[in-house]
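One structure coming up, written as structure tokens, with questions to follow.
Heads up, one of the protein chains got dropped from this complex, but the rest are sitting where they should.
Chain nomenclature is as follows: A, B and C, assigned in order of appearance, with residue numbering initiated at 1 for each chain independently.
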Amino acid sequence: MKPLRIAVVGATGIAGQQALVALDAHPWFTVTTLAASARSAGKPYAEAIRAENGARLWWDKTEPSADVLDLVVQDASKMDPGSVDLILSCIEADAARELEPKFARATPTLSSASAFRYETDTPVVVPGVNLAAHFPLIEHQRKARGWKGFVLPQSNCTVVGPVVSLKPLLDRFGVKRVLLTTMQGISGAGRAGGVLGLDMIDNLIPFIPKEEEKVAKEAVKIFGRLGEGSIVPHPMLVGATCTRAAVLDGHTAAVAVELEKPCSPEDAAAAMRAFGADYAGMDLPSAPKRPIIVHDDPFRPQPRLDRDAEGGMATSVGRLRPEPALPNGLKYVCLSHNTAIGASKGLVLTAEYLYRAGLLGA
Amino acid sequence: MKPLRIAVVGATGIAGQQALVALDAHPWFTVTTLAASARSAGKPYAEAIRAENGARLWWDKTEPSADVLDLVVQDASKMDPGSVDLILSCIEADAARELEPKFARATPTLSSASAFRYETDTPVVVPGVNLAAHFPLIEHQRKARGWKGFVLPQSNCTVVGPVVSLKPLLDRFGVKRVLLTTMQGISGAGRAGGVLGLDMIDNLIPFIPKEEEKVAKEAVKIFGRLGEGSIVPHPMLVGATCTRAAVLDGHTAAVAVELEKPCSPEDAAAAMRAFGADYAGMDLPSAPKRPIIVHDDPFRPQPRLDRDAEGGMATSVGRLRPEPALPNGLKYVCLSHNTAIGASKGLVLTAEYLYRAGLLGA
Amino acid sequence: MKPLRIAVVGATGIAGQQALVALDAHPWFTVTTLAASARSAGKPYAEAIRAENGARLWWDKTEPSADVLDLVVQDASKMDPGSVDLILSCIEADAARELEPKFARATPTLSSASAFRYETDTPVVVPGVNLAAHFPLIEHQRKARGWKGFVLPQSNCTVVGPVVSLKPLLDRFGVKRVLLTTMQGISGAGRAGGVLGLDMIDNLIPFIPKEEEKVAKEAVKIFGRLGEGSIVPHPMLVGATCTRAAVLDGHTAAVAVELEKPCSPEDAAAAMRAFGADYAGMDLPSAPKRPIIVHDDPFRPQPRLDRDAEGGMATSVGRLRPEPALPNGLKYVCLSHNTAIGASKGLVLTAEYLYRAGLLGA
Partner (left out) sequence: MKPLRIAVVGATGIAGQQALVALDAHPWFTVTTLAASARSAGKPYAEAIRAENGARLWWDKTEPSADVLDLVVQDASKMDPGSVDLILSCIEADAARELEPKFARATPTLSSASAFRYETDTPVVVPGVNLAAHFPLIEHQRKARGWKGFVLPQSNCTVVGPVVSLKPLLDRFGVKRVLLTTMQGISGAGRAGGVLGLDMIDNLIPFIPKEEEKVAKEAVKIFGRLGEGSIVPHPMLVGATCTRAAVLDGHTAAVAVELEKPCSPEDAAAAMRAFGADYAGMDLPSAPKRPIIVHDDPFRPQPRLDRDAEGGMATSVGRLRPEPALPNGLKYVCLSHNTAIGASKGLVLTAEYLYRAGLLGA
């Protein structure tokens, strides 16, 4: 079988780099095109990630492959989307708003940007939770916009852990109300406009612009019902406080839930451990064996110890206990890797799902 | 006026050291006695805080005064409480349970330990919030136990910021429900049994043993009504998640509240800014001018920038906004200094209050 | 006596902010002019340091004074230097190269930038070490350039601790060779182009562009002999490795010295403790009582505990011991505060010296 040709757009940024790591030696996909801003265009990737002062601007411990280093980076605004079978768009929202419709005219485009998440004809997906359930909306998008391809945005990285861990509770016990506080890793802020060391040593930042709104809006859309040409948001109430902590990778959330039916910590643990992700049984290369790992050790999950579980694709849960301040109250701490399942590796998992399910039209 | 003679017990620990800093050159109090475990007994303080390997085990930037360095440390279990007018007890709960009753037989004892906090005849105080209101219960304690002095425990350091910031909301709008998540500084863990660097770099610890129970139990007692020989807990519901963050000093809390009456963020800010602490107008040396500082900058409070506000005695509040997931919902982030107002400096402020109010019997 | 009118140029940057803190309530100086880039020009300072997202871009725990917050920031390139008696220039080297000559035509200008440090007719000063000895060269600068004022650059922040601590050794024992390795705080990198949190958590950066050359070149110039119209560099050999550590403020250096004459650690400690800075006895408000603090505790100096000693104006030294790998070898660790004595507060101390010595022509 011929491997699918993939373009990674935003290839020099942290999310793009993670995509390249996730696609390295992939059994089904091969990166044939790299695109970035005009500044990098025309340079081999090895050069595009070298700063003037000689530093290599590459942040993963796995070095980029020799093939990738030799690829000449294209200007994203001039890239021919028809030259590839699938586009992974790892760019900022503003650029995405402009470029992704151009890409989608010709080619399926999976995006980590927020540009399309709140469009009526577009789902916002978390693989495992609502990819299967909401992907059908894409047909509306295609028709309405006259596209050959489509834009399928993934959720904000912060909502992933809460949404994955809530899904089995929602299915078995019903969820009425969720209050959560996040302590987020700094890689989520990207490199450009990144968080300064000066801010993050011996400190916390209690605010991440626009993050709380995204969490609330996306959670109810992800859990929503597929209606006619749109998603009907789930009626649960969601309130979030999002903070930045001195952690490199991994978003931790303290979650308090009001359930419709009583649910003991043991019930919750059992439901989470039994969680059947929507990609279960498809044997996807990037899928975690255990989408949710439940810890008994009360000192877990910890970002450094647990973010890389199952290659960064699992959500780790711990401290399941009653929440006395809510009726049918339950609380716990969850953790997921913001640049793995929460970003580029999540896109790759989605790509694998669509490919296996025959939804990429290839 | 003759200064009050003070004994600091647990003088070599981090809380004891903070007490010494708070008492340095105090206008009303003078440290005449230092006590610690048998290991330190008989040594001048300068020697007691010197480790075998030559390190000085002193963690404040302000050096101890020459007078204090010369004081010979006594064995806390053999100290004569009658030799001082007031005892500041900065020891662990187990030692406190044994020693504080001995101290109290002769002398008023203010304690940062949890040993007496949950006794029926004993209030748990936060200066500014319930010191005036609950101190009268001490008469019951004295009589019931036949003590000349008393034991007055201060609250757990974590509950201070939430309780100070909630007090004006409670008074004006009524509080039905509180859900909070804390991100606590590591100095709260003390030196002995302290948090390892290995755990705190690029990491968070999602659990602090027994902390959440203390927060819940103490909050409702602090807000409780003084009854006959006991405090009747306030009926509000309180749920907490307590985590440890890579911050030296300062406990941050994300607080979500359900109020009895509607309260806009502006109303809340106004109430907090107008908060009249119970020590207001007494001109106490350690009292903050503004017990609550409300920030408009959404990136505040930050531990490093705000913990030392008003000498570490203020509670800083920011991010006041509606909590959509609760009826009459309000949420905010608060910060207070765990080893200043939250521990030894809080004891000193309490001592000043009692002294000024003529309640030390001197 | 009328206070001197001071302009702080680069007032919104981290060094400029430190200058404002150092000049707050100064007995001799008053800030009458703030200047910065065109972007900030025309705004009151309170606004100029407020980011679009509402954050206050101010990094000191001491808040700016109300007077300063109200001052309208001028465009540095259009500022009238004649409107003030003294200019503190806290700007980047490129801007300094262009603007400082304009300032100096009219007004004495003390600079933290490197632009003039390597000019033949210009000394590079460290107050306490060579300010008195090298200031006379300024007359040549004035004449040669036809300026009414002058540009007096302070050294790079990194060289301060080593140079201050070496000075008494040089005077008494002679210095032939110095090898040093620095571990520098991240505030030295400034805010613009600052060090990312992503780089500084669980990490070290072994390179700071151009820093090692500055250290070597400036050290021998600072210790040089005042010749005819220039400084003759000291013949000692200097080699440096400069690294960035996860420390906010404070530059630590491990220094190994080959002396001309034998010098025991005790001799060295005595010489350092007896060091008579060139401002000694002048009663300058910003001068430290002890320019060098020598620690016996082998675990000192530590950045967090010692950088603020004497208001950030002292150099702390510890671990004095023989260096077996060098003839007459001695080694030690020194620490000085890069944004206090090493930058703006150093400029203020220099200003005080010049003012007191009658060298500001006022």
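Throughout what follows, contacts are C-beta pairs under 8 Å (C-beta built on N, C-alpha and C of every residue); 3 or more make two chains touch, one makes a residue touch a chain.
Treat the numbers as computed from the prediction; the structure is a model and nothing was measured.
Only one of C:162, C:188 or C:329 touches the absent chain when the whole complex is considered: C:329. Among the residues C:65, C:230 or C:243, only C:243 touches the chain that is left out of the figure. Of the listed residues B:248, B:313 or B:326, the one in contact with the hidden chain in the full complex is B:248.
When the full complex is taken into account, the listed residue touching the unshown chain is C:203, out of C:32, C:65 or C:203.
Among A:41, A:201, A:287 or A:343, only A:201 touches the chain that is left out of the view.
In the complete complex, the residue from C:4, C:157 or C:183 that touches the missing chain is C:183. Although one chain is hidden here, its contacts on chain A can still be listed: residues 53-56, 59, 61, 201-202, 296-300, 304-305, 308.
For chain B, the residues touching the absent chain in the complete assembly are 53, 59, 186-187, 191, 194-202, 209, 246-248.
Touch with the hidden chain on the side of chain C covers residues 177-179, 181, 183, 199, 201-207, 209, 216, 237-239, 241, 243, 245-248, 252, 254, 256, 298-305, 318-319, 323-326, 329, 331, 333.
The working rule: only the chains that are shown with their structure count from here on.
If you average the CA atoms of chain A and of chain B, the two centres end up 42 Å from each other.
Centre-to-centre separation of chain A and chain C, using mean CA positions: 46 Å. Looking at chain A, residues 199, 201-202, 209, 246-248 sit in touch with two or more other chains.
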